[in-house]
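Missing here: one protein chain of the complex. Every other protein chain is in place.
Coming up: subunit A.
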Amino acid sequence: MDRFGDVVLLLVLMTNFAVLVTGRLSACIRIMTAQGVLLAMLPLASGARFGVHIAVLTAGTLAIKAGVLPRILRWAIREAPVRRELAPSIGPIGGVLLGLAAVGLAFGVATRLPHAAGLAVEGLVPVSLASLMMGFVVLTTRQKALSLVIGYLMLENGIYVFGLTLAGDIPLLVELGVLLDVFVGVFIMGLVVFQIQRELESQDSRRLTELRD
């Protein structure tokens, strides 16, 4: 199963890079849907014994990360007339370079982190750190509120992958709680994006300056 896990993790990394080079929001959402599917496969590959725990986790991840969240995001772009990230502070080339730096740093750091012995898939920790940092790259370089939601989702997915290193130990309820947490977070963000759009007639998060104290 090791090989299978590694392939899935590699694909997760690829989807992250895909987001970094994509400007169209609908394409980003499609990529995130694919990432959700990939993440749902990870519990199967994580080496834990297949049982109710893993089955529920896989089903829950699939439903929320590949089903509900993309639907909310698509609803948000349908309501708000924004199709593209127009003014990223760095272009696709810069984004890829930053992403590569993030991956390098993540693999460097991962060897120095004390982690639980006997991980079935070696790549879980570095990939989770890389996803986290690439999520931050999206969060810090893009302006549209919906792009920020996608960056946040990437960041959350990184944390989710990290959580899988402990999949055998964490009670199911906690995992489901985390999933639900992300769902609620994105749901609220979707509403906020909608509200920003309605109030400011724009989705540009730079215009939130008007809220400074």
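Just so it is clear, a residue touches a chain if its C-beta (ideal position, glycine included) is under 8 Å from a C-beta of that chain, and two chains touch if they have at least 3 such contacts; residues count from 1.
The rule is simple: contacts and distances are computed from a predicted model.
S.K.: Looking at UniProt, which of "Oligopeptide transport system ATP-binding protein", "GntR family transcriptional regulator", "Oxidoreductase" or "Tryptophan 2-monooxygenase" names the chain that isn't shown?
M.R.: Of the names offered in "Oligopeptide transport system ATP-binding protein", "GntR family transcriptional regulator", "Oxidoreductase" or "Tryptophan 2-monooxygenase", the one UniProt assigns to the missing chain is "Oxidoreductase".
S.K.: Sort through A:Phe107, A:Phe136, A:Phe162 or A:Phe183 and give me the one touching the missing partner chain.
M.R.: Hidden-chain contact among the options goes to A:Phe136.
S.K.: Using the definition of touch stated at the top, determine which of A:Val109, A:Ile159 or A:Val178 touches the missing chain.
M.R.: Touching the chain that is not displayed is residue A:Val109.
S.K.: Touching the absent chain in the whole complex: find that residue among A:Cys28, A:Leu69, A:Val103 or A:Leu148.
M.R.: For the chain that is not drawn, the touching residue is A:Leu148.
S.K.: I need the residue numbers on subunit A that touch the omitted chain, in ascending order.
M.R.: The list for subunit A reads 89, 105, 109, 112-114, 133, 136, 139-143, 148, 205-206, 208-209, 211-212.
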